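With one protein chain held back, the other chains of the complex are shown just where they sit.
By written order: A and B. Residues from 1 in each chain.
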Amino acid sequence: MADRAEFMDKVRHRTRTGKYRPTHAPDVAWTREGAPPDKEPIEDPSARFLEELEAVGGHGRRVKDLEEARSYVLDLAREREAKLLLRWGVGELTRLGVDGPLRKDGVEVAVWNDDLADSKDVASRADIGLSTAAWAIAETGSLVLEGGPGRGRIVTLLPPSYVAVVPVDRVLSTVPEMIRKYAEAGNVPANICFHTGPSRSGDIEMTLAIGVHGPGDVHVLLVG
Amino acid sequence: MTTSKPARKHDTEDRRREGISSNREGFNQRSRKAIGDRQLHDAVALASKNLIGGRNKVLGSLPDAPELRERAYRIKQETMANLDRYLEQMADAVEARGGNVFFASDGEDAIRYVADLARRKGAKIIAKSKSMATEEIELNRRLEEDYPDLGLEIVETDLGEWIAQLAGETPSHIVGPILHMNRQRVADILSGVAGEKLPPDVEELTKFARKRLREKFLAAEIGMTGANFGVAETGTICTVTNEGNARLVTSVPPVHVVVMGIEKLIPKFDDLSTFVQLLARSGTGQKVTVYTNFITGPRAEGEMDGAEEMHLILLDNGRSKLLGTEFEEALYCIRCGACLNVCPVYRQAGGHTYGSTYSGPIGAVITPLLKGDKEAKDLPHASSLCGACSEACPVGIPLHDLLLKLRNRQVNEGLAGKGQSVAFKGFENTMRSPALYKISGKAGRVAQKVVEKDGAIRPLPGPLSGWTNTRDLPPLAPKSFRELWKKGLKDG
Partner (left out) sequence: MRVALFIPCYVDLINPEVGVGAVRVLRRLGVDVIYPDGQTCCGQPAFNSGFFDEARGVARHFLDVFEKEEWDYIVCPSGSCATMVSHYYPFIFEDLPEDRERSESLGHRVREFSDFLVNVLGVTDLGANHEGRAVFHTGCHQRRELGILNEPRELLRNVSSLDLLDWENEELCCGFGGTFSIKMPDVSTAMADEKIAALEKSGADTIISCDSSCLMHLGGRLKRTGHDTRIMHLAQILDPGKAG
C-alpha cells in the first residue's frame, strides 16, 4: 500500500535552474518573419462567435428576442421530427415558453429537475436537448456550460440534436478572459465545460465523423 | 450477446511487450514492417500534413504564441521545482471538495486501488476515456488478468482506442490511435462485434460505435479518465476530447476515477489559459477541442448527474526520479503529439516500431527515462537529430538535446558496447593528431582500391554494410583538400 509520506519523500523539493532555450528554427509559431499578427480586441464578439461556430460545423443565429428563439426551437423540432425534447430546469427556459407550443405540436417535453423520473433513460431517448449557457467565448465559438441544480450535463450530451439559448451579453471575447473570470471568482463550480460545436472524430482513416458520442447537430441562439 | 471483451490476441500484446524488451537492438529491424507498409506510410504522411498544416495556421495566427510557449515552460519548471508542495495542495483541494486522493508509487499500486474500489462498488463495467497513463501501466490488461474474480469489463470509449482494443492492438499515435488501419479493417473488426457485416463506410461504422458504446456509458458503474492538466490551487482536473466521451464517463457513471501522472500538475487555475490555448492548437490544429471539461470534485449539491464519488490517483511510476536532473524537461510534456507529426523518423517507422506506450520523439526520450536505459536501448538512437521535434514542441522541451544526453548516459553507463568505445577512442586519437589524421587518409585511399569500382564503393561487409547495402559510398578523393592547398591552392 503506497504511503503518502513515502511518496512525497521521493518528490521532495529539488531545485533546478532550467534554461529555456528557444530554437532558432524559423517556425511559423515561435519565430516570426515580420510583424506578429495583430493583437486586436474582438470588435463584435457575437458576430465572431457565430463565425467560429459555423467554421466548426455548428449552427449559430442571432435572434432579437425570446419569441424568435422560441420559433427556432419549434421549427427545429419539426424538421428533426422530434418526439421528445429534454430541457434544463431553469427559469430562463421556462420563460422561453417552448413547453406549451411543443406539446401542442405533439412533442413530449421533459424538464431536468427533481421531479424527472428515470432521468438517464429520458436523456437517452430525447431527440433534442435544450439548455442555456453561463457564458460563450467568441474567439473559439464555445459555449461555457456549468453544472448545477436543473442543469443536467447529459441534457447537452446524449440527445443527437442540441440547442443552447444564450443572452448575447454573455459572450466574452477570449479563452484567457473566461479562465481569468473563474480564477478571480475564487470558487470553481464542480463542472465547467467549454463546448465547441458538434462532437467529432477523425479516427477512422482520418475521415471526419460527426456526432460520435455527443450531439452532432448543434445550434446556438444568441438572444438580444 | 457478444461482449465488447477485447480479442486477447496473444501475439499482438506479446509483440508489444516483446518490443519493449527487445529494444536492445530492434528498432531498425522492427521498422522494416512499417517501411514496407505503403498504406501506413501514406496515412501517416497525410495525417502529419493535415495536423501540421492546421497547427501552423492556428498557432501562427496567435499574436502571443512565442510568449505562451515560454510561459508554459516556466510554469512547468516552477511546478517541478516545487512538486511536493503542489501535490499536497492538489490533494487538499480535491479532498475539500469531497473527492478521494490516492498516491500510487507505481502501476501496481494504482491498479490495486482500482480493483479494490471496483470490488467495493460491485462494479462490472469500467468505461474509460483515453488515458496514456493507464496504457503506460497496462491497467486494462492487468485488471483483467490479475483480478479475474472481479469479472471486470473495461471498455475504451475513444472511438479509435475502442477499435484498437477490439483488435487486440495498441494505439500507434497519441492523437490518432488507429492511423495504421484502413476502413475495411475497421469494418471487419466492428462486424465481428456486431455479429453482422458492416459496410466500410465511416458514417455507418460511427453510428454503430455510438450505439454500442452508448450502452456501456449507461451501464458502467465506474467512469475512468486521465487528466490533461491538474490544477493544484483548486483541485480541478481538465480533460480534452473531440468526441465527448470524457464528459460522458464523468457525467453518467456514479463513480469517477482519474489516473493522473504527477507531472500533469499546474499551480493555478489561471495557468490553464496558457495550456488550453497551446494544447489543441499544437496537437490537432484546432483552436480548442470540442469538449474541454473542468471537473472539481464529485457532483455539486443539487446536481442530478455527474459522479457521486470521485477518486484521484496520483501516479509516480518513475517520474519523481527525473526531478532536478538534466532530464527533468521531459516531464513538461503535455502530450499534444506535435513532435510525432513533424518527426521524419516517425513518418517512416510508425508508432508501433517504438515498441512502447509513448512513441515518436517524446517516446524515445521518456521511455528510457521511465523504464531505464537497458529496457529501451535503441530508442535514443532512433533519431537523426534533425531537431524538428524541439522546434514543434509548444512547451519548448529540447527533445533532440535530451536524446543526445541519453546517448551520452548510455556511454557513461558502459552500454555503448566495446566496438563503439574502441572506435571512438581511436577516432579521438586520430583527430587530435594531425599526423595520424593524414596517415589515416592516405591509408584509406590505398585500402579502398580493393573495393572501389567505377568511382563508387559498392556493398561491403562489416559495419559499413548498413550504408552500402542501399547506398553508394563515394570514394576518398585522390588528393585531399589539405594536399591541394599545400600544392598550389595556397598561393592562388
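Here is the rule we go by: a residue touches a chain if its C-beta (ideal position, glycine included) is under 8 Å from a C-beta of that chain, and two chains touch if they have at least 3 such contacts.
All figures in this text were calculated on a predicted structure; none of them were measured in a lab.
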Contact residue for the chain not shown (choose from B:A194, B:A219 or B:L385): B:L385
Residue of B:Q165, B:T367 or B:Q410 in touch with the missing chain, whole complex considered: B:Q410
Residues from subunit A at the interface with the omitted partner, ascending: 23-26, 31
Interface with the unshown chain - residue positions in subunit B: 27-29, 31-32, 35, 344-345, 347-349, 380-388, 390-391, 401, 404, 406-411, 416, 420-421, 424-425, 427-428, 430-434, 437, 441, 444, 456, 463-464, 466-467, 469-477, 479-482, 484-485, 489-490, 492
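Criterion: only the chains that are shown with their structure count from here on.
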Centroid spacing, where centroids are CA-atom means, of subunit A and subunit B in whole angstrom: 29
Subunit B - residues contacting subunit A, complex: 43, 46-47, 50, 55-56, 59-66, 69-70, 73-74, 77, 80-85, 87-88, 97, 102-105, 109, 157-160, 163, 176-179, 181-183, 186, 202-203, 205-206, 209-210, 213-214, 217-218, 234, 236, 242-245, 247-248, 250-252, 262, 268-270, 272-273, 276-277, 286-306, 314, 316, 320-321, 323-325, 328-329, 387, 390-392, 394, 396, 398
Of subunit A, residues touching subunit B in the complex: 1-4, 6-8, 10-16, 18, 20-23, 25, 27-32, 36-39, 52, 56, 112-114, 116, 119-120, 124, 139-140, 142, 147-154, 157-158, 175-176, 179-180, 182-183, 188-207, 209, 211-214
